[in-house]
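Presenting subunit A:
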Amino acid sequence: MDVILFLIFALIAVVCAINVVVQTHPISSALSLVGVMGSLAILYLLLGAEFIAAAQVIVYAGAIMVLFVFVIMLLNAGAETKKGRSYLIPGAPLLVVFLGLTAYYVQRLFPANTMVTFGGFTKGGPREIGEALFTTYLLPFEVTSVLILVAIVGAIVLARKEIE
Partner candidate 1 sequence: MNLLLTVLFLPLAAFILALAIPRSTEERASRLWALVSSLGIFVASLGLLAYFNPALSSEQFVTDVPWIGTPNIHFAISVNGVSLWLILLSTFLTPICVLVSWNAIKDRAKEFYAFLLLLEFGLIGVFLAQDLFLFYVFWEVCLVPMYFLIGIWGHGRRIYAAVKFFLFTMAGSVLMLAAIIFIYNKTATFSYPAILSMLASGRLVFPPQEQLILFLAFFVAFAIKVPLFPLHTWLPDAHVEAPTAGSIMLAGVMLKMGTYGLFHFCLPLFPSAARACAPWICILAIIGIIYGSLVALVQPNMKKLVAYTSVAHLGFVVLGIFTFTQPGLDGAVYQMLNHGVSTGALFLIVGILYERRHSLEISDYGGVATVAPWLSTAFLITTLASIGLPTLNNFVGEFLVLQGAAIANFSWAVWASLGVILSACYMLWMYQRVFYGETAHEVRAHVPDLSPREWAAILPLIVMMVWMGIYSQSFLAPVGKTTALVLDQTTKNVPTRVQLPVHNPSAEVAHVR
Partner candidate 2 sequence: MQLWLIPTFPLAGFLINGIFGRRFSKSLVNTVAIGSVLLSFLWVLKTVLALGDLNTAHLEHYFTWIQSGVPGGNHYINIGCDFAIDRLTVVMLFVVTGIGSLIHIYSIGYMAHEHGPNFGGYYRFFAYLNLFMFFMLVLVLGASYLLLFVGWEGVGLCSYLLIGFYFDKKFATTAGNKAFIVNRIGDFGFSLAMFYIFINFGSLDFDKVFHQAASAPEWVLTTIGLLLMVGACGKSAQIPLYIWLPDAMAGPTPVSALIHAATMVTAGVYMTARSWVIYTHAPGAMDVIAIVGIATAFMAATIGLAQTDIKKVFAYSTVSQLGYMFVGVGSGAFSAGVYHLMTHAFFKALLFLGAGSVIHALSGEQDMRNMGGLRKKIPITFWTMCCAWVAISGIPPFSGFFSKDAILLAAYQHSPAIYWIGVLTAGLTAFYVSRAMFMTFFGAYRGKAHPHESPAVMWVPLAILAALSLFGGMLFKIPEFLKASFPAEAEVENPMLMYISVAAGLSGIAIAYIMYLAKTGMADSLARTFSAPYRLIYNKYFVDEIYDATVVNPILGGSRIVLWKGIDSGVIDGLANGIASRCRDVGGILRLLQSGSIRSYASWILFGGVVLIVAMGLFGGLPR
């Protein structure tokens, strides 16, 4: 059951991710990315990360991707033109090596006896997360606000109208 669930959504995620890469039109990529994120949210649930799954859908697939789509629309970005050189030749072999290595390490270091079952971990709910956030992770949490502030200021500075 879990295996089937995993396989389905993993497949969706991978296919969508491939689509992100192969589509020439940014809007298609954006929508595929949303697909990836959605599938990941399901997998998060499988891993017992309820809160993160929700945040994934709301923050990531929702807010952030909307922003992307919005900008794509705003700039009226079309399909990209095929000019300049392709980085397939240096990039692809490197990627294959990278992937191969990572997969090899994963297989070697995480033997099949560690299994994930749905419900095997249940502490990923909002309550536990919240508790952690306001105790152990208080400082990062507070500091994150600065990060957001910076982002806001930055967006304002950069997107402001021309200087008179």
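Basically, a residue touches a chain if its C-beta (ideal position, glycine included) is under 8 Å from a C-beta of that chain, and two chains touch if they have at least 3 such contacts; residues count from 1.
How were these candidates chosen? In short, all candidates are chains of the complex that A comes from, given by their letters.
What you see is a predicted model, and the numbers here were worked out from it, not measured in a lab.
Would you mind flagging which of 1 or 2 touches subunit A in the complex?
2
For the complex, give me every residue of subunit A touching candidate 2.
For subunit A paired with candidate 2, touching residues are 84-85, 87, 90-91, 94-95, 97-98, 101-102, 105.
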